[in-house]
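Every protein chain except one is present and positioned as in the full complex.
Naming follows writing order (A and B), and every chain is counted from residue 1.
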Amino acid sequence: MEENIKEIVVGEQEDYVINMGPQHPSTHGVLRLVVTLKGEIVKNVEPHIGYIHRGIEKMCESITYPQIIHLTDRMDYLSASINNESVCLAVEKALEVDIPDRIKVIRTIFSELTRIQSHQLFWASYGMDMGGQTCFFYGLRDRERILDIFEETTGGRMLISYNCPGGLMYDIHPNFQKRVKDFIKYFRKVLPEYDAILTGNVIFTSRTKGIGHLSLEDAISYGVTGPSGRASGFSCDVRKHEPYSAYDRVKFNEVLYTEGDTFHRYLARIEEMRESMNIIEQLIDNIPEGPYAVKMKPIIKLPEGEYFQRVETSRGELDTFVISDGNKNPYRIKFRTPCFVNLGVLNHITRDFKIADLIAIAGSLDLVIPDIDR
Amino acid sequence: MRIDLITSLFSAFSEPWWKIFYDFSILTRGVDEWLRNLMTPFWTVVIEMVIIGVVFLLLYAVIGLFLVYAERKVCAFLQNRLGPNRIGPYGIFQTIADLVKLLFKELIAIKNADRFLFNLAPYIVIIVNFMVISALPFGKGLHAIDFNIGIFYILAVSSMGIIGVLLAGWSSNNKYSLIGAMRSGAQIVSYELSIALSLITIVILAGTMQLSEIIEAQRSGWFIFKGHFSALIAFVIYLIAGTAETNRGPFDMAEAESELTAGYHTEYSGIKFAFFYLAEYINMFVVAAIASTMFLGGWMPFHVAGWEGFNNVMDYIPPFVWFFGKTFMVIWIIMLFKWTFPRLRIDQLLTLEWKYLLPINLVNVLIMAFLVLKGWHF
Partner (left out) sequence: MDKEKLAEIVKSLIPGAEIKQGKNYVEVSVGNADLFSAAMILRDNPETLFDFLISISGTDYASDMGLVYHLESTKFRHMIVLKTRTSGRDNPVIDSVCGLWKSAEFLEREIYDLLGIKFNNHPDLRRLFLDSSWGFPLRKDYVDDINIVSK
C-alpha cells in the first residue's frame, strides 16, 4: 500500500483529506473512499478497493463447473440466483444442452424475485443513507417474505445456489406458486407506501433531484449498466437485447429515463420492482410440466473454446467469459461484474458536490462491495 | 427531640397535604420556615441549595433516562418493532442497564488529542443543561429560580452548549468530529435567531419576560389561541428551529450517522459519551418545555374564558401533570419528525433558516407588535 499512502500525503496544503471507510456506516461494506474536500465540497474521490478480494477468478481455475456456482453466489450476494444462472447458461451454451421450458421459467421467476428483494434492500438502505431510518425496517420487513419463499424451496435464504448446470438443484416446493402469488398481491399493496415515505418526500426529492448528473454519453463511455445506466437513458437491459431463459416470452418495459440524476437512479429501481412483478405474474401460472433438471455427465468438461454469456443482474450487466482448454475446470474465467465497472464513474459524478451528496450518489449506484472485489 | 422536629415540620403546613399538588409553594414555604426556626439564615440557604441541587440531579437523570426509553419505544412503534422488552416489564429498566454499562466502560484516551479540552467538553454541555432547567417552571410554585428576565436568560444560556460541542469536535483530533462540530456550530448559531425571534413574538404578546408572569397571562387562554395566527406561525417556526437547535433529525447534521459516523462525539466513550447522549435528550426536553411554557400555557390548565364550570374541572388536574403532559406531547412531535423524515443537507438547512424562517419571523414580529398595539388579539 506504499503507493496509496504516497498518494494521500502528496496534495495541496489546504486540501482536507478524509478516509471514508473501510468501516463506515454508509459504504455498505469495506469500500474505502479517500475523499479530498474543500470545506464541505468534494474535490476528488479515490476508491480504494480490495479489502475483501478473495480471488474468485483464480479459485475458479482449480475447481469444477458445478463448484463454481457456489462461488458466484458470493460475488453479488444480493443477486446470488442471477449470478448462478450466468455460469449455468455459459456452461449450457458451451455444451449445447437443450434446456426444457420448465427450468427456464422457474429460473426467470427466481431471477425476478431476486431482483425485487435486491431492490427492496436498496430502498431500505438508501433511506437509511439519507437519514430516514424507518425505511430500513419497512424494506427488510417485505424482503423477509421473499427470503421465506426462497427458504421453502431451496433451504437457503440469501445464497441459495439453486441453479446448477443443466437445470435446478431440486424441484419447486408445492406451495411455491401460491406463496409467490400471495407475495405479489401483498407487495402491490405495499409499494405505494414506499413512495409515500421516500419518493414523495420534499426533503428527499430536494436532496436527490439534480444531484450527481450522469449524461448518456458518459454512461456509455463509463459502461454504467443496470438501473443506474438506464436512468441516464442508456438502453442496456440484457433481458431485452439478448434474451436468455424465458425473457423472450414475457412482455415487460425497459425502465428508461433521460435525466440521469440521483433521483432517477432511485426511481428506476422502484419502477423495476413493478416490472419484475409483471414478469412474475405472466409466468407464475404457466410453469410447464417437465423435469427440473437435464441429466448431465457426472464430470462436466467444456469443449475447447471461448464462451461469453451476458445476464442482467439487479445492478447491471454480469458477463461470464469462460476460456476452456477441454478440462473439467476452466482455463480462465472472467466475471465482468456490474458494480466494479459502475464504481469507476463515482469520481466523475460526485465532483463539486457536498459530502452529504457523495453519500446520496454512492448510495444511488447501489454498490455491493464483494461484487467489486470478487 | 426527633419527634418534635418532625411534628414541627408538619405544623409548618397551614393547609391539607394534598394541596401541594396544586401549589407547590406551600411545601417550599413550609420547609423554609421550619429550617429558619432551627438554624441561622446562612445555613438555611446552604441546606436549601443542597436540597435543590440533589433534586435537580435526580430529575435530570430520571428525565434523561425516561426520554431515552421513550424514544426507543416511539421509534420501535413507528418501525413495526417491539423496542426494548427484556429488562423489566416492557423493558423500562433497559436504559438504566445501559447507563450502568456506560459507567463501567473504558474511557479511551485519544493519542494527540487535546486532553484538557477533550475532558472539559462534556462538562460544559452538562453544566449548560443544568443552568437551563433550573429556570424552568415545572408547576405552580415548582420553580427553582424565577428571574424577571427568565426567557432571556434561558436563550442566553442554552446557546452556550455549542461551546462544548465545538470543543469536543476540535479536541478529538478526528476529521469527522471537526466537520460535525463545524456543521453544528453553523446550524445552532443560525437557528438561535429563529428561536429568539419566535419567542420575542410571545414576549411582545405577554409584555414580560418573567416566566411565571407569562404563564399567569395565559390564565384566560393559551397564547397559541390568544395570539391570533401570528402566535401559530411563531409556534411552527419554534418547533422547526427547536428541532434544529437540538441537533435532531431531520436536522442532525452534526452527527449525521451515514456521513460522519457519529459527528462530534465519535471519539468519546463510557460516561463522557453518556453525558453527551443525556445532554441531547435534556436539550430536547428543554426545547419542548419552553414551547409548552410560552405557547401552550406551561402548567396552566386548559381554560376557556367564560366557561367557569369547565375551567373548574380543568383546575382539578394538578399543574405539574399539565406541564409534563404538554411537554411530552411536544417531544412526541419532535420524535415523529426524526423517525419519518430523511436528513437535510447542510446548505439546504441554512437556506431554510436564512431565506425562509428568518424573514417570515421578522415580519411575524412586526405583525404581532401591530396586533398588540391595536389590541386585536383575544
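Note that contacts are C-beta pairs under 8 Å (C-beta built on N, C-alpha and C of every residue); 3 or more make two chains touch, one makes a residue touch a chain.
Predicted model, so just to flag it, every value in this text is computed and none were measured.
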Not-displayed chain touches, in the whole complex, chains A
The one of A:Gly39, A:Gly155, A:Gly305 or A:Gly326 in touch with the missing chain is A:Gly305
Out of A:Arg141, A:His173, A:His213 or A:Arg336, which is the one that touches the chain we can't see? A:Arg336
Residue among A:Tyr222, A:Tyr247, A:Tyr266 or A:Phe353 touching the omitted chain: A:Tyr222
In the complete complex, the non-displayed chain touches which residues of chain A? 1-4, 7, 49-50, 53, 55, 57-59, 62, 218, 220-223, 234-236, 241, 305-308, 310, 317, 319, 321, 323, 329, 331-332, 334, 336, 340-341, 343-345, 348, 373
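Keep this in mind: only the chains that are shown with their structure count from here on.
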Round to the nearest whole Å and give the separation of the Cα centres of chain A and chain B. 47
Can you list the residues on chain A that touch chain B in the complex? 16, 18, 24-26, 40, 127-134, 136-138, 141, 197-198, 201, 203-204, 206-207, 354-357, 359
Help me check something: in the complex, which residues belonging to chain B touch chain A? 75, 78-81, 175-176, 179, 183, 249-250, 252, 256-261, 339-348
